[in-house]
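Right, chain A next:
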Amino acid sequence: MNTAQPHTLPAPSDPPQPAGRSGERTVELVNVSRWYGNVVAVNDVTMTLGAGVTGLLGPNGAGKTTLLHMMSGFLPPSQGTLTVGGAPAWRNPDVYRDLGLVSERESVHGFLTAREFVTASAKMHRLPQPEAAARRAIELVEMTEAQDRRIETFSKGMRQRTRVAAALVHDPAVLLLDEPFNGMDPRQRLHMMDLLHGMGDAGRTVLFSSHILEEVEQVSGTVQVIVAGRLAASGDYRTIRRLMTHRPHVFVIRSTDDRQLAVALMNEESVGGIDLDATGLTVRAVDYGTFTRALPRIALREGIRVRALIPSDESLESVFSYLVSA
Partner candidate 1 sequence: MALIETRALTKQYPRVRALDTLTVDVEPGIVGLVGANGAGKSTLIKILLGLLQPTSGEVRVLGMDPTHRSEEIRARVGYMPEHDCLPVDLVAAEFVTHMARMSGLPSTAARERASEALRHVGLYEERYRQIGGYSTGMKQRVKLAQALVHDPDLLLLDEPTNGLDPAGRDAMLALIHRIGTEFGISVVVCSHLLGEVERICDHLVAIDGGRLLRSDRISAMTVQRDILAIEVDEGTEELAARLAASGLSAQRDGRLLLVPLESDQTYDTIIGAVAALDLPLHRLDQRRHRVAELFANQPEVTHAAQ
Partner candidate 2 sequence: MPRSEAASAPTGVIHDIGYQRYTGPRLGRGYAARSLYVHSVRTAFGIGRSGKAKVFPWFVVGIAFAVALIAVAIRSQSGTVIISYLQFPDTVGVPVLLLLAIIAPELVSRELRAQVLPLYFSRPLRRTDYALAKFSALATSVWLVFAGPQLLMFLGGAFSRTDGASGVWDEFTDLLRGVSYAAMASVIFSAIAILVASLSGRRAVAAASIVAVFLVTAPVVGVMEAVGGETARQIVPVINPVTLVEGVKTWLYGTHSIQIGDFGPAYLGIACGLVAVCTALLLARYRKVAA
């Protein structure tokens, strides 16, 4: 059941905010759970989303879509509070002034032109100047040239951008996207990424879910990782990696004398293990801080030239797999 806090609901006499205002709206979840009978889709999640772009990650069925639906007011949390800009998202039509949602599957009427579709969305939001708002939104997604063509003639990326425009037309402070890069090719993805970045930089709160870690890595370093309904980690993934002290950091080193370097490194307490093969040295550093300072010193002392030092398990992919298997 939604435990709404009445004092945060906007009073009915508040005048509607004019379009074009920007102001940060934080999405805040406190101990949010959602269950369906015995199936717990989301389990005690507490997170705060502020300005900028955040990636929502998790294996299939982890609860990402459920979370997004709750954030966009389509589902109430079974427990806990979920607010957007301080107001609950559930049963609160006013929240849609602050919120835009681009869901994963949505059929768009192909016979409409982009301009018509976005204008219709503007009208549904009861904006005072729907055409102007639509024009602005279309410009933001760089669809101005193609706006008078029918949507059915669009490529996937253009369709997606049109939907983003429709979700943006009322200038919401919060934008939620479910798998926005699905089916997009590299070029379309790059364009969409730039768009999302721009919006994040401009102070909007952007949350997008994705399976494709290389995309997430490029768009945002900030992630929320959901595993089996629980929030496994939040924040910058590199920082998250540093927090995993029980997992030695793995580095690949190439030098002018790998074997001698290996011998020297084995003397260090911060080194847990070393593998040596044709491609170089693979070092497991149990103490990140000590090792990263020791390596240059040791190399100098031994007279060995280090040509490459590559951290091999701090990519988002590695971090993610560690979180999922933890």
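FYI, a contact is a pair of C-beta atoms (placed from the backbone, for glycine too) under 8 Å apart; a residue touches a chain by one contact, two chains touch by 3 or more; residues count from 1.
The candidates came about this way: all candidates are chains of the complex that A comes from, given by their letters.
For clarity, every value in this text was computed on a predicted model and none was experimentally measured.
> Using the definition of touch given at the top, pick which of 1 or 2 touches chain A in this complex.
Of all the numbered candidates, the touching one is 1.
> What residues on chain A touch candidate 1, complex-wise?
Checking each residue of chain A against candidate 1 gives 58-60, 110, 146, 149, 152-158, 183-191, 211-214, 288-289, 292-293, 295-297, 299-300, 305-311, 317, 320-321, 324.
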